[in-house]
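Structure in structure tokens, see below.
Only one protein chain is missing; all other protein chains are in place.
Order of writing sets the chain letters: A, B, C and D. Residues in each chain are counted from 1.
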Amino acid sequence: MPPIVRTLLTRGVPLLALYLVVLGLIGAGIIDAYWMATLALICVNIVLAVSLNLITGFTGQFSLGHAGFMAIGAYATAIISNAVAGPAGFLGGLLAGGVLAALVGFLIGLPTLRLRGDYLAIATLGMAEIIRVVFVNLDSVTNGAAGLTVTQNMDWNWFFVLTVGSVILIRNYLRSRQGRDAIAVREDEIAAESIGVDTTRAKVMSFTIGAFFGGLGGGMYASYFYFIKPDLFGFLKSIDILVIVVLGGLGSLSGSIIAAILLALISTLLQGFTEIRMILYALLLVVIMIFRPEGLMGSRELSLNVFSRLGRRRPALATAQAAPGASEAQGKGDER
Amino acid sequence: MDQLAQQLINGLSLGSIYALIALGYTMVYGIIQLINFAHGDVYMVGAYVGFASMAILGLGVFESLALAMVTCMILGVVIERVAYKPLRNSTRIAVLITAIGVSLLLEYVMLYFVGAAVRSYPPLPDYFNAQFAVGGVVISAKSLIIIGVSVALMIGLQFIVQKTRIGKAMRAVSQDADAARLMGINVDNTISFTFALGSALAGAAGVLVGIYYNTINPLMGIMPGLKAFVAAVFGGIGLIPGALIGGYFIGVTETLVSGYFSSLLQDAVVFAILILVLIFKPAGLLGKNVREKV
Amino acid sequence: MSDILAVEGLTRNFGGLAAVSNVNLRLGTGELVGLIGPNGAGKTTVFNLLTGVYPPSAGTITFTRQDRGPVSIGGRRPYAICRAGVGRTFQNIRLFKDLTVLDNVVIALQQNRRYPLLSSFLRLPPFAKAEAEIHAESLELLRIMGLDAKAEELARNLPYGDQRHLEIARALATKPTLLLLDEPAAGMNPNETAQLTRLIARLRDEFALTILLIEHDMSLVMKICERIYVLDHGVVIASGTPAEVRANPKVIEAYLGEEA
Amino acid sequence: MFEIRDLHVHFGGIHAIKGISLSVEDGEIVTLIGANGAGKTTTLRTASGLKAPTTGSIWIDGKDITKASPQDRVKMGLSHVPEGRRVFPRLTVLENLELGAYLRRDRAGIAADLADVYARFPVLAERTKQTAGTLSGGEQQMLAMGRALMARPRILLLDEPSMGLAPLLVQMIFDIVKGINETGTTILLVEQNANMALQIAHRAYVMETGSIVAQGTAAELAQTEDIKKAYLGG
Partner (left out) sequence: SGTTAPSSAAGGGAAAGGDTVKVGLLFELTGNVASYGTAEANGAKMAAEEINAAGGVNGKKIQLVEYDTKSDTAETTTLAAKLMTQDKVVAIIGPATSGGMKAQIQLSAQNKVPIVSGSATADDLTVTNGKLNEYVFRTCFVDSYQGTVMAKYAASKLNAKTAVILKDTSSDYAKGLADAFDKQFKAGGGTVAATEAYTAKQTDFNAVLTKLKGQQFDVMYVPGYYEELGLIIKQARALGITAPITGGDGYESPKLAELAGSALTDVYYTNHYSATDTDPKVTAFIDAFKKKYNNATPEAFHALGYDTMKFVADSIKRAKSATGADVKAAMTETKGFSGVTGTFDVDPATHNPIKQATIIGYKDGKISVTEKFS
């Protein structure tokens, strides 16, 4: 079998099956408006989490500003698709949103990615806040705090294409030389430089690509949920996305996907407990982290490829998150 | 001129509040490199304990302050033992997420029990409400108290961390816990002590803010917590004088931006300055950018 | 035999401390040269200056490759210096500990096998071709270093000696013409050191390398180095053949002691 | 005075120490040699309480300390210079040394010991205000030794103290170890540099993949052919 045929069979068939099953369930009315909205949210969260995982989990750059990219994508899509009706406006909006987010990511990333750890986190957090404040103040374009009403342009077909497409593209990136450079940066920046990895370039590239898909996620959000306003994209949204990434496992794409689904299900289950739902959610978060600090998947991947071994081991996250003390402890044995 | 002087006073008072919270933040960070997102919420709990103690138990301001500090101290240690200690050997982001979980937990448990509505602190003794007018500039006793307390606490903390035995132990633990054990340092107790101290400070800040603004609510910790974190980073995270300077800087900048440009832009300008400062001083204003020796 | 590396007036200060001051070094193509000296003499700092980890406070570093001619590498970024043809290992092992042995080598090797970003995203033919080559070459290199059986293990799980070997393999994968080894035998017992000594000599020949190495184990240094520079307090206090250096009273006093 | 009985240690599934027993008598230098990964470091880490054993026990002065915390062991006179030095990188040399005496209260004694450490390692005296992380490898090794001495230990565990040191210093370190021993400190020394270790030790154990495969007086072992071949490079 030529590799391309094999890939289509092993990966394409299960995906196509997934697509058709959901389509069938929608047709049969089993997936109703409520479940469709839940599905939409899952898809948006997958795109957001996977793109943040690229930045934080794989490249080791701690970002607290993903909601900023989301906001750019959401507003660009909203404004363009409101101005130009039909698929042209909506797809153009999504693309413009992604590109704009990538551009901002590039411009912000270039100077700030020199920062390490928490300093980078705070710089990205600041960036997202600035983006939000700009949207509040660009009254004539964004309608300020009052927010924008958006036409619903997404359906299951689009969600499927965009979500699966994003995941595949990011996965391909990670398993290429550019992606391995990014992982090398995460593992040990000094060592990476010493073997010829242009670490600045690797970081900025991951950040820009992550920003693009963050923007795309925002655009998908805006195109389904009717209404956006700046305070949806605050600091807490960035945290929400980070929670998905860490819960799934830093450095595991399938972990991010599983966590996005799991959190949506948890949220559904908790909806009945109006009064204490957030208490239960917070408790659950703490308990999960205590018992599985490496996240649900660690850095392992679950493969769709039914013929390959399940759970092929992928690189784990180390340097970026290990306590600074640990990396400075000299000596040959890594004692912890 | 008067207006500028007034704005500076305003900025320093606001900055003191950020500094008060940032001190505890930065100390905990300095020792275990944890961005303790729950710190802002411990501060909130402190504000409520102060409120309950004054409004319900009828205690005086200083008794209430003490009570809030002790309660928060216990709360801080419990949080550390239950939620953070099991993650001693995990990645820092894992602990960060746990801290966010704890933060949400405190907020929503509080929301559940006391409701979302704001509460106002009971009336205070007169000396708190005094005001002085110097020319056209109004200075309130509360401002002076809060500025004074923040400076005093900074000095006290700096002394503890730099000069005392336990302070040295704290720094040793922060750099290499195993090696610290080999020196005979009880690492768990040292970390608990750090939390106790940091949380007591948060409790004090909560009561002082309650007194200063006279309003508290279960979500009051989020924004100041974030700003305090920014202040700590700004000054050089882990550095106690940095927290104070960062707090003042942010307070004054915010005030001047809203006073002379537009209050709409205050957060954006603060963050923009922060990013610029970090680009030129990647370890904050006071931080030294030590490169790892290879 | 032309000089591959010419260092002139190299100086580096840390605060008030002159870790390296006015150092001149010359390495001929194909030479195997030792850099020795007491602890804190500035040997590792010289490596760090040569590889761009620190910019020099003063001085020039000229690196020559037959095919490209001389270039000044002082103060350039480490990755650029590596790409110019200078590879190194670290005194404290710096592997990508949570990656596989193979991936450690692949990342170094792929720096010479570029293909465009679009190929990566879409898995276009250039991607597949280059990946296959990278994979094959990496395995070949591991085989030469005797690590091929452990290609899929995580680097952190290797025994210490293998980790040292892997670090050398990773440096070789960048296709250097000049290789800098910082205490390759540290932590090895005399037996292992002897094996390593033979390996280094072999690598120099097989890969047509010029090697500069720092080492405190005199059994290794004296056996394979053709020339030796001795550094003390940041200054070159002696240089010459092993025999000359060993007999130099300054070196004996500062470094070797009476026993050596 | 120090004893390990039938110790087993696991790292997850890895059985790193497979039932070793060893003892160090009062005033002795005992050395533990063996190839990389034999388990020497793990033995010392278990002895000082950084790593919990699966089974087996550790004794000081006839007291079972298997369950004692590291700081209690320090109190009982145990001091451990870990592999890789583990100095506190952002503290100064002086602060590192002061921490060595963390559990001591006798100011005068501490001052005297500090002077003593400075006398043994003059480099440290020149660098009291330098942060330890920027010291060279050898300087850090001296600092780590000095720091351990500040606890005025009765039994000192040393993990490869000669690693990365210049020949002159290797000699010096072994002299110092011997000197420390002569002032009454019992020493358990782990070394790769087996030649030197056997020269100063009274007795020795040889470890291989988690087990002790040979033991005896240092002089005896230095003459054994197998050991010469495997560890002494001859």
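Details
What we mean here is this: a contact is a pair of C-beta atoms (placed from the backbone, for glycine too) under 8 Å apart; a residue touches a chain by one contact, two chains touch by 3 or more.
Owing to the predicted nature of the structure, the values given are computational and were not obtained by experimental measurement.
Here the chain not displayed is in touch, across the complete complex, with A, B.
In the complete assembly, the contact with the undisplayed chain comes from B:Tyr260, out of B:Tyr127, B:Phe159 or B:Tyr260. If you put the hidden chain back, the residue from A:Val136, A:Ala184 or A:Ile261 that touches it is A:Val136. Across the interface with the omitted chain, chain A contributes residues 28-30, 32-34, 36-38, 40-41, 44, 136, 144-147, 149, 152, 221, 224-229, 231-232, 271, 274-275, 277-278. For chain B, the list of residues touching the undisplayed chain reads 3, 6-7, 10-11, 13-14, 17, 108, 111, 115-120, 123, 131, 138, 140, 209, 213-215, 217, 219-220, 222-223, 254-260, 262-264, 266-267.
Everything below uses one rule, namely that only the chains that are shown with their structure count from here on.
Under the contact definition stated at the top, the chains bordering both chain B and chain C are A, D. Between chain A and chain C the centroid-to-centroid distance comes to 39 Å (mean Cα coordinates, whole Å). Between chain C and chain D the centroid-to-centroid distance comes to 31 Å (mean Cα coordinates, whole Å).
Chain C has residues 44, 53, 90-92, 94, 160, 186-187 in contact with two or more other chains. With touch defined as above, residues shared between interfaces to two or more other chains in chain D number as follows: 50, 82, 84, 86-87, 89-90, 133-134, 137, 163. Residues 33, 35-37, 84, 123, 134-139, 141, 160, 163-172, 192-195, 229-234 of chain D touch chain C in their complex.
Every residue of chain D that touches chain B in the complex is listed here, in rising order: 48-50, 69-71, 74-75, 79-80, 82, 86-91, 95, 98-100, 102-103, 131, 133-134, 147-148, 151. Residue ranges on chain B touching chain D, taken from their complex, read 165, 168-169, 171-172, 175-176, 178-186, 290, 293.
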